[in-house]
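Left out: one protein chain. Kept in place: all the others.
As written, the chains take the letters A, B, C and D, and residue 1 is the first residue of each chain.
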Amino acid sequence: MSYLQYIFLVPLLPLAAFVLLGVFGRKYFKKSSGIIGTAALLGSTVVSLYTAWNYFFVSGKVDGVYQKFSAFNFKWLEFGPGISIDMGGTVDTISVMMLVVVSFVSLMVHIFSLGYMKGEERFPTYYAFLGLFTFSMLGLVLSSNIFQIYVFWELVGVSSYLLIGYYFEKPSAVAASKKAFIVTRFADLGFLIGILVLGFYSETLDFGLLIQRLTDPTSTQYLAITAGSFLGVSALTWGLVLVFAGGAGKSAMFPLHIWLPDAMEGPTPVSALIHAATMVVAGVFLVARLFPVFQMSAAALEIVTWIGVSSALIAAIIACTQNDIKRVLAYSTMSQIGYMMFALGVAGSGTADNPGFTGSMFHLFTHAFFKSLLFLAAGAVIHMVHSNDMRDMGGLRRLMPVTHLAFLVACLAIAGIPPFSGFFSKEEILLAAYESNKIVYAIGLFTSALTAFYMFRLYFSIFWNKSQRQANDHHREAGFSMKLPLVVLTVCALVAGFVPFSEFVTADGIPFISQLHIAFSLPPVTLAVVAILVAMFMYRKANNKPEKAAALFGGLYKAASRKFYIDELYMFVTKKVIFNFIGGPAAWIDKNIVDGFMNLLAFITAAFSEFIKGIQSGRVQSYALYFFGGVIGLAAVFIYFWK
Amino acid sequence: MLLNFLILMKHELAVLAIIFILMFLKLGKDRSNVTVLNMVNVLLVINFAVGFFWNREGMMFNEMFRNNPLMVLEKNILNLGVLIISLQSYAWLRTHKHVPEFYMLLLSTLAGMFFMISGGNLLMFYLGLELSTIPLAAVANFDLAKRQSSEAAMKLIISSAFSSGLLLFGISLLYGTTGTLIYTELPGVLNGGSLQVFAFVLILAGFAFKISVVPFHLWTADVYEGAPVAVTSFLSVISKGAVLFVFISVLYTVFKPLAEAWYNMLFILSVLTIIIGNLFALRQDNFKRFLAFSSIAQVGFILIGITGSSQSGSGSVVYFVLIYVFSNLAAFGVVSLVSAVTGREGIKDYKGFYKTNPVLSWILTIALFSLAGVPPTAGFFGKFFLLMAGAEKGNWILITVAALNMVISFYYYLRVVKAIFMDDNTNPIQTVSMPLYPRLALYLCVAGILVVGLYSGIYEHIYSLSLKF
Amino acid sequence: MASVPLEHILFLSTALFFIGMYGLFTRRNMITMLMSLELILNSVNINFVAFNKYVWPGKLDGIFFTIFIITIAAAEAAVAIAIIINLYRSHKSIDVEDATDLKW
Amino acid sequence: MNLSLLILLPLATGIGLLFCRGVKQVRSLSLVGSVAQLGLAFLLLLEYWKDRAAGNNAKMLYENDFTWFRPLNIHYHVGVDGISIAMILLTAFVVVAGVLVSWTVEKLNKEFFFLLIFLSVGAYGFFISLDLFTLFFFLEVAVIPKFLLIGIWGSGKKEYSAMKLALMLMAGSALVFVGLAGLYFNTGTFDVMAISQMKIAPAIQKFFFPFAFIGFGIFTALFPFHTWVPDGHSSAPTAASMFLAGISMKLGGYGCLRVATFLMPDAAHTYSWVIILLATIAIIYGAFATMMQKDLKYINAYSSVSHCGFVLLGIGMLTRTSINGAVLQMVSHGLMTALFFAAIGMIYSRTHTREVAKLGGLLKVTPFISTVFVIAGLASLGLPGLSGFVAEMTVFMGAWQNPDNMYRLATILACASIVVTAVYILRAAGKTVMGPISENYIKLKDASWNEKLAAGLLIAGILVIGIAPFLVFQLITPGTDVIMQQLAKTIIP
Partner (left out) sequence: MEASAIIFYAIAAFTLTSGLLAVTTTKIFRSAIWLLFSLVGIAALYFWMQVEFIAAVQIIVYVGGIVVLIIFSIFLTQQSGKEMPKASLRRIIFSALASLFGLGFSLNLISEYKFSVPAQALQVQIKDIGRQMLSPTEHGYVLPFEVVSILLLAAMVGCIVIAMKSPSDKRPGETAEPKETGVKTGTVTVINKPEIVKEV
């Protein structure tokens, strides 16, 4: 496998960039750091594309089935016989697909940032962090070991923390970064325990072995893990659910999603890379990675499904009410990931040839392109208007045609209008849902309509709505370095849908041909179109219809615009409950009771010595008295009692 | 006969010789203090040196006088202590009116101790005890102008007379019940009858008084505080050590039949002593008084050692006394120097001492650490061996109590260290210049503190000697 | 002698002993305390003589012990009185209650 | 190689210091001395690897044994296995870093450096000694310098803290003494290896184990006896806090392992649930207590309580992996907490405050120091690639291997603490180095060469462990296996 030996370069080049720029950047590469980072990324993109080509078209398929190869693998930390953390590179369909997506989008973002971040004081640091993130993300997708994935999982989290907090002087940015890290950390706790459970029962941490053992109903490990149960739920389900909790945290699924909107405090390209295309789909990737095991536990899949679908719906509803364009995009991201999740969920519980898995991966693929495109475009807009609020925008279509076009394409893609990429992937997902669970299907359908609505609400209020603005020196569309990625991604968003995805990525590696049924895809598309028209009707020109609509929905609108008060709930729990009812008491007890006890001992000793000082009265006669008392006492004791 | 006599009683005769030299010195034309002091110190050095040569075992005056290597060692230790004290009290005696008398009295007490150590007979023991007490009472009064000095002397003489009264009562009862006073005969005739136990308790009280065991300790602090520093250090180290030596041998040989009884008595007394000593030492401000109580606590530890089996017990006790000579005298040396020059004896006065007197501070600190039993000073080894000896009986309550009390004792020793190094003071003690003799003495002490512990030969030597009494 | 059992002599001495002790405890005048001490020592002497005479007539240990005790008592008394006089110089009193500067 | 060099070299350095004239000589000599220690430690490491590679499977290497006090059968017996070498390396690192950090100490600097070096004598001696007496000896040697260091050069209520620390540690060693005496009188020797060969009746073990374990536990902040940690650390001068948290808390952990657990395996099995209970309490409660602290040093001190809880947890779980983890955690915590204290010290020496609320935005003016601070923070919240992660994960894995459900629960609670850790570390970092900067810090200077060197050294250590943990593992595992054999041959299954 000649091409496999180069794969290690893919993560290592960004790492090298990180080390170089992190250590020497601010001294030597003040200006050139951007180029360095981009070059490194270019390298790893080329390698990953080369890998993908080789894998998918040359040598990946052995008698009709895509194999799983191990590019490299060494023991990093051996706990005991069989139980060890390995650092390995798995090459299979999803990992190669992710390699391409991650490196490509990251490259785009690198290029975009050249213009976007120009003149920043901590320019080298920025690129160093980007490099770190890309390295960790690539390592994550290559992981061959459940603990390895956890390692990179944490690294991804911390690099996202660093990048969100990039504008460290903005308290809001600091708070957001903290929130993002802590919330995901909390989820990772579940992941860790899940790893402990699965690892303990399957007696390995290696994905291949683990999947093999836990999917073979005859293996001792499988029997053990299904036999072992806690609170009446089998250990297998526990393990999977806990692992999924980690995934849900990273992918901002419903109860753990609160960090994602705030994460928009980071630089926009970062949001494009991390919080749209790559990191947030890590949860989906994790579930996909363990998909065979998930299939062994219906309960776990149920949970995945419902978490996914509810996140999709809630996010979509909230997105309709937000005014900060990046927040709107963030919620749409959340909702799209919800799609991917429930696609996986229904895929497992559905019939054997259910396209859910493929659909999910496909959607992940396309979504990466159009969502990062959306963000970059939004970034371009923000770069120009110096505001995130759509009410400050409007009528920009003449002013920035390229951006306008790109944004439009992306909106159409996400709205699922043929022939744009989003359409195809969404079709597969809805199909999968339809086949297995009608309710989910209905919700998915509704959500897609909502999606179309809020995306075009966004589009119109940015580029139409207000009267035309005139170009002047201050308002100019961004330079080449920012246009190029837009164009490239636009093209991707256009054509990505035509990739015959099901022939490459499937749950079991066996390709199949998925064909479109016009009849089936009619309702979603019509709904989408209707939604777009409604949006156009409401937002094409400045008017008071939105207010009316808002008034129409009343409480629902208010609740949605306040994100259903989930943040407030979290705030209450952390600030009030944990700090006041756990942390406070702990500190108080430590200061007053535990430490107080030590001081009390000292005090008692001192007090007692003060109390008995009267013995030493200075009167020689009482000394003699004590003396004699001692003698008689001793004699009496030892003559009469202590015989 | 005569030669044998001379060699056997070498230590005693040497001391007596010095006494008489001093007496004739006094009767002759009066010389300046400095010459007298030089002379005396030289004599003491000779005396100390002589102690190491031509030693022989033997008995004389039908067992009223015995001598053996252990006793020689003990006497040498005492000689060393006296030498150090005399060197240290140079600064104080330079201006004193009665230097020869001071030494005559001090040395006669030393002779008394030697007789007491060598005595094989309760009569000799009693005489030695008195000889080592009465002159001390007189010397305690040698700060003739200070009222505290005479108060201390009064307390010492009265309470010691009282204690010797009890001791005598005990001896008389013992005599009445056994009919003999000779150590070697007593064990055969002791039967542990209640009257004998009573007698024993009275005798024990006599010992306990001298080594200031609670509750027979009450005179200690007052006398130590009031008496001149030289006398205080003599009391706390020399006389205590001497009585301890006798105490061990008497307990291990003479009162062997009562072993079970005295073991438990010592158990109670040691716990009491450690605790009370510590509790009182906690809140002292006068340095001498503080050292008095700390030495009481030390005695408690020594008692624990004594409760151990004969060899390791006596070995560890003798060893500890040797260490104690060095550490305590180092502390007292600094105190006496400072009080002789500045007249300040409060621990408060020592605040910021390090800024003005770094060398003295370090010496004092090392001494205190050695008293507290911190490695690598010898005190650590001493305490460790004492406790190990005590632990041989497997009395873990005792050991635990002792070990935890070391923490309390730590507190007050560190309190002084804190005052020296950490507190700052508006008028610290001015820089004290060390005359030659005190400097020698102090360096000797520090060397001792560092060597005696780490060099194991010394302990092994003592241990090997301490089988026979 | 047969008419007087040894115990009675011992009772006498013991009584004297504790009388002396009582005096030592209660007398505030140092000289009288000294007297009490003398009583104590004398009672011990009686013990020794009596024991030696009636119980252990073999040797003269008790007798000699007595002699030495007497001598030492004299010396002790002398020194004590010297100290007391010196103390009187500084304190202008020989009441023990006045000589309690050193305490606690 | 002759292990006694590890004691003699610092000793010689210390004595040399006494004869130094002037600040320059003192500094340079102590730096040279400490660097020499580091070199020696590395030499030892290399030789160890060489000999192990050569197939030397002795339990202890480079043993050196001669009688010290014959009457009590006390020997001067030294020897090392992987665990002690790891500890020695840790000590050497921290010593060099400490010397570098306290480069600018002006007040009584000769005494200061002398005490630092002297402290290291105690630590080395403790880690290499295989005789309980020498072990105890060096344990106490290491106490007093701390008292002086804190009391003289400390800040805040230094006397109180110094006294408290000295007394509690002394109480600890007093308990240890009782334990050792018990072992001695039931085996007739102080020699660790000899005792490990003997069979001590379980009843006796049960009686003396608490003494030894609690005694050493006090050193490593066992739950109810941890209160010296916050005060001591916060009042100590920077180098002293580094030593305290970096080295002397490890003395306790090492003692718990080498003396209590290794020599009294039956009792270890009996009491493991108590240990685990206390450890878990320490972890959780320490973490929550940390969350409420306002002072940077207090934050780190309390987090040390929580982190040393992991050590005890690992020991208490009594599985091979967990004990490996405990050792690893000792080393890693030693390094990272030292780094943290160094960073705090640098910040304090510039801003003259440790109040989190008063600080802010330092990243702008002092990027290096702030980065060090963040790295230390990330290390202690267990970021992969830094030492903390590896250690904690090992402990968790090992703990989870203990199939008892209660132990599982304890493990989960311990895991939960990593979230709380994240909370307080990020709060501290966010408030200190991030956020808007206040006017009066606007012209602070960034780290000087010595500070950079010190931080670099520690970070290097942390990274090595974090990136190549297998190195440390193959170092310590033989030692752990010996302990496991000991634990295996107990009466209680």
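Please note the rule applied: contacts are C-beta pairs under 8 Å (C-beta built on N, C-alpha and C of every residue); 3 or more make two chains touch, one makes a residue touch a chain.
Fair warning: this is a prediction, and the values are worked out from it, not measured in the lab.
A.B. asks: Touch partners of the unshown chain, restricted to the chains that are shown, please.
C.D. replies: Looking at the entire complex, the absent chain's contacts are A, B, C.
A.B. asks: Taking the entire complex into account, which one of B:M104, B:I158 or B:A297 touches the absent chain?
C.D. replies: If we include the chain that is not displayed, B:M104 is the one touching it.
A.B. asks: Counting contacts across the full complex, list the positions on chain C that touch the omitted chain.
C.D. replies: Within chain C, the residues touching the omitted chain are 1-4, 6-12, 14-23, 25-29, 31-32, 34-36, 38-39, 42, 45-46, 49-50, 52-55, 57, 59-60, 63-64, 66-68, 70-79, 81-86, 88-89, 94-95, 97.
A.B. asks: For chain B, which residues lie in contact with the unshown chain of the complex?
C.D. replies: So the residues of chain B touching the unseen chain are 16, 19, 60-62, 64-65, 97-98, 101, 104-105, 108-109, 111-112, 115, 123-124, 127-128, 130-131, 134-135, 137-139, 141-142, 144-145, 153, 173, 176-177, 193-195, 198.
A.B. asks: Please give every residue of chain A in contact with the chain that is not shown.
C.D. replies: Counting over the whole complex, chain A touches the hidden chain at residues 621-622, 625, 628-629, 632, 635-636, 639.
Heads up, the rule we're going with is that only the chains that are shown with their structure count from here on.
A.B. asks: If you tally contacting C-beta pairs, which pair wins, B-D or B-C?
C.D. replies: Counting C-beta pairs in contact for B-D and B-C gives the edge to B-C.
A.B. asks: Where the centres are mean C-alpha positions, what is the separation of chain B from chain C, in Å?
C.D. replies: Computed from C-alpha means, the inter-chain centre distance equals 27 Å.
A.B. asks: Return the distance between the CA-based centres of chain A and chain D, expressed in whole Å.
C.D. replies: 36
A.B. asks: For chain C, what residues touch not just one other chain but two or more?
C.D. replies: 24, 33, 96, 99-103
A.B. asks: Spell out, as numbers or ranges, the residues of chain A touching 2 or more other chains.
C.D. replies: 613, 616, 618, 620, 624, 628, in rising order.
A.B. asks: Which of the residues in chain D end up touching chain B in this complex?
C.D. replies: 68-72, 74, 133, 136-138, 140-141, 143-144, 147-148, 151-152, 158-159, 162-163, 166-167, 170-171, 174-175, 177-178, 181-182, 184-185, 207, 211
A.B. asks: Which of the residues in chain B end up touching chain D in this complex?
C.D. replies: It is residues 312, 315, 369, 374-376, 380-381, 384-385, 387-388, 391-392, 394, 396, 399-400, 403-404, 406-407, 410-411, 414-415, 417-418, 421-423, 456, 459-460, 463 of chain B that touch chain D.
A.B. asks: Taking the complex as given, what residues does chain B use to touch chain C?
C.D. replies: Those in contact with chain C are residues 123, 126-127, 130, 134-135, 137-138, 141, 144-148, 150-155, 157-158, 161-162, 165, 168-169, 171-173, 175-176, 179-181, 221-222, 225-226.
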